[in-house]
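Only one protein chain is missing; all other protein chains are in place.
Note that the chains take the letters A, B and C in the order they are written out, and that residue 1 is the start of every chain.
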Amino acid sequence: MTSRRDFLKQSGALGALSVLPFAGYSAGIAGESSVMNEGGRRWADGTQLVVSVSMQFESGGQPENAESPFPQNMKKGFADLPAATWYDYGYKEGIPRMLDNWDKLGIKVTSHMVGSAVIKNPELAREITDRGHEAAAHGMNWSNQYDMSYQEEKKFIAEGVAAIKKATGFTPVGYNANWLRRGQNTLKILQELGFTYHIDDLSRDEPFIISVNNKDFAVVPYTLRNNDILLIEGKNFSTDQFFYQVKADFDQLYAESVYQKRQMSISFHDRIGGTPQMVKTTYDLIRYIQTHKGVSFKRKDEIAMLTLEDRNSIRE
Amino acid sequence: MTSRRDFLKQSGALGALSVLPFAGYSAGIAGESSVMNEGGRRWADGTQLVVSVSMQFESGGQPENAESPFPQNMKKGFADLPAATWYDYGYKEGIPRMLDNWDKLGIKVTSHMVGSAVIKNPELAREITDRGHEAAAHGMNWSNQYDMSYQEEKKFIAEGVAAIKKATGFTPVGYNANWLRRGQNTLKILQELGFTYHIDDLSRDEPFIISVNNKDFAVVPYTLRNNDILLIEGKNFSTDQFFYQVKADFDQLYAESVYQKRQMSISFHDRIGGTPQMVKTTYDLIRYIQTHKGVSFKRKDEIAMLTLEDRNSIRE
Amino acid sequence: MTSRRDFLKQSGALGALSVLPFAGYSAGIAGESSVMNEGGRRWADGTQLVVSVSMQFESGGQPENAESPFPQNMKKGFADLPAATWYDYGYKEGIPRMLDNWDKLGIKVTSHMVGSAVIKNPELAREITDRGHEAAAHGMNWSNQYDMSYQEEKKFIAEGVAAIKKATGFTPVGYNANWLRRGQNTLKILQELGFTYHIDDLSRDEPFIISVNNKDFAVVPYTLRNNDILLIEGKNFSTDQFFYQVKADFDQLYAESVYQKRQMSISFHDRIGGTPQMVKTTYDLIRYIQTHKGVSFKRKDEIAMLTLEDRNSIRE
Partner (left out) sequence: MTSRRDFLKQSGALGALSVLPFAGYSAGIAGESSVMNEGGRRWADGTQLVVSVSMQFESGGQPENAESPFPQNMKKGFADLPAATWYDYGYKEGIPRMLDNWDKLGIKVTSHMVGSAVIKNPELAREITDRGHEAAAHGMNWSNQYDMSYQEEKKFIAEGVAAIKKATGFTPVGYNANWLRRGQNTLKILQELGFTYHIDDLSRDEPFIISVNNKDFAVVPYTLRNNDILLIEGKNFSTDQFFYQVKADFDQLYAESVYQKRQMSISFHDRIGGTPQMVKTTYDLIRYIQTHKGVSFKRKDEIAMLTLEDRNSIRE
């Protein structure tokens, strides 16, 4: 195999002569040459690029008057009734629409489920796992987790797991804290409760292994840059901007994946990613990705397992 | 008729092979398969997809120094004179321009009219109904409605209705609260006053029936995602972004409507949706929608009637 | 001449059959049919559509630590040195670049000049008028004007005029208040000082006449929707969004101008509209507009004169 440094030397002059922007894009020399990246890693199962899609199941479990696109100026003591219906959309339309989209696209995703949302709509939770998707835990409700005591937090996580198990029969092995904000004890608790991975880390474009309680634990990185909650809910981007930005992310990671182990993460929330405009956009995006050879859509539990079993995985 | 589950089974393999993004889009399997959506519903009149357009008539009735695109930093005790002219634009240019656009496009819309705006420009209100559009009620003025007592609120709604009746001769049967924020008594009052529907609910992409005072009452859902006040007034989106996002919404709902009863809602406000740039954009958007068979633009009073008369309507 | 109502009747069926969006756009029936718009007005000089461009000359005259794109979190008592250089760009690069662009495009514009900016760079002010553009007044400095006493305000306006006259030899007849926020006495003072028009009104897409001190006074409307300060400075839009939005505004107004007197207003500020990216975008925009027959770019003093002399002008 030609190393990236060799490739760089060979293609250097050629690169400088290439005057056609946008055509025949290849990241080529990415990665191996840096001191931060010792290179040579590939996916153990022969995949070139792994794409992981998240579908957050949170609506119905939100606290009263939770933040929404409505002006945040309600007088205290009154219920924000239309905002509640904005959340209801998540389970009445959003999740069902996304589930049909995943089937149509032929992919399986990871659904991070808030316990209180599962209790509100257990049949929908079960439908998610029945249709082949992964149920991952996402806390018992929408509370901050980073300021809980060890005991509180352990109970909070365990109750969320129990709600998922009861509704779906599925035992979650992955975890996502509210707004990714884990506390100092979170990883230790997760290891104690039998989890194999968490996602609350944005530091890499590939999974890696950390040691928790002297045992291996997988980190399957998440991202905000391909995530509907930051880009779409806050009206920062229209759906076409979401498409172009995430497409560019794929193009680069796919080019890098010729030489290096790469994972792409894309995330959707029930009441945001489940609108017609977002589901159409997501369909177009994933169909575009699926035109590329060597791309595999994987659930995060599978990614965690591949990572933990791979002696070439990065260890931090 | 082939059910959606059957369609899914048949088209599954095919779907996975389809490598042409953007072409021949069909939502196909959307909806019926979910536990949240028992399927089988269609519009009673044979329409495939119903599109409902709102035109809010509010300008001229706003309180002094109402929020506008100008910096919100006026010293107290002084009038924000240019901001008032920004609102004046709504009735001097916005509504007339939109009325001509609806005629050119051959569609009828629902105009939610604030009582104080109608009193300020009664001839324009009458022109709206004379040209075949629906007058719906939108409160007597721009006050919060959710914190009123039952008596106050009933008077507030009834006065708004009276202003509309007096100016137009039209009796409103539909209601929209300020920023959709109804209170605990609102639906009861609306039922008492003879209304047949309200729109202050974002939970579904189809109308449904609720029981109020033990009688049926229709909900014709509204949306913020195809709405100029959130997307355009706050300068979140330029008009081309509005076009692409709402177009994507249509594409998905149209594809779903092959198998399922679907309603699309689009909303415009006089001083925002009535600018030249927005009217041109709206024209392009609706012309695009009109190239699709089976689409019917309906006033919300007609949608409410079809919903209440249809024994297959969702009941909550 | 076929009236708009007749045109509407004739073209109604045709309109409903037209299924090609984006092609052959004509507003056609806009305007005349509304009670708000009695129609029949055209530009007295035979122009179909008048476009008026503003170039605000304000940089160099701003107060210390004036708002800029830098984070607004300076400790008190310290100068925001890089923010001052952001303003310097306005006269060092912005105005010269725009002046060359106007020459290249063959158009004349109206430059609203702040007195303190003129005093800082009198030669540049004179170059603006030497190259055929209009100098309009914009206050002596960046102070709020709406809270001044009659005497203060009269002095404030007169001093700004004197600065412009001294530097350029040009006597301004048009006025623009800081952020358009005139006070209760402003129009009276302007009439007393010999002004013929002001622009601090957003209510119409055509100029009109008001009575001030029992004499006619012209209003040449301004707009925020085609204005770099709201769209570009606040990073609401990128320059391509600015292009598409303002282009759509033109397309609609041009179509309406077949049947109705219409004016389009576009505005640029020295340190914003004068960047390379904005000047290129403006060039493309105006070249696009110039491909349309019957469009005339006019200075606002000319528009005011045409308005005051036209017995068909709207009077409020």
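List of remarks:
Simple rule for what comes next: a contact is a pair of C-beta atoms (placed from the backbone, for glycine too) under 8 Å apart; a residue touches a chain by one contact, two chains touch by 3 or more.
In this text, all values refer to a predicted model and were calculated from it rather than measured experimentally.
Within the full complex, the chain left out of the display is in contact with A, C. Check A:E192, A:D249 or A:D310 against the missing chain and you find that the one touching it is A:D249.
Of C:R97, C:R225 or C:H269, it is C:R97 that touches the chain left out of the display. Residue-wise, the contact with the chain that is not shown comes from C:S238, picked out of C:Q48, C:S238 or C:S296.
The omitted chain makes contact with subunit C at the following residues, 69-71, 74-75, 78-82, 85-86, 88-89, 91-93, 95-97, 99-101, 103-106, 121, 123-124, 127, 235-236, 238-241, 275-281, 283-284, 287-288, 290-291.
In the full complex, subunit A touches the omitted chain through residues 8, 11-12, 15-16, 18-22, 25, 27-31, 33-37, 144, 146-147, 179-184, 200-205, 224-226, 230-231, 234, 236-237, 241-242, 244-246, 248-253, 255-256, 264.
Quick note on the criterion: only the chains that are shown with their structure count from here on.
Once subunit B is excluded, the chains joined through touch sort into A | C.
When every chain is reduced to the mean of its C-alpha atoms, the one closest to the centre of the whole protein set is B. Distance between Cα centroids is largest for the pairing of subunit A with C. Chain geometry summary: the mean Cα position of subunit A and that of subunit C are 48 Å apart.
Counting only residues that touch two or more partner chains, subunit A has none.
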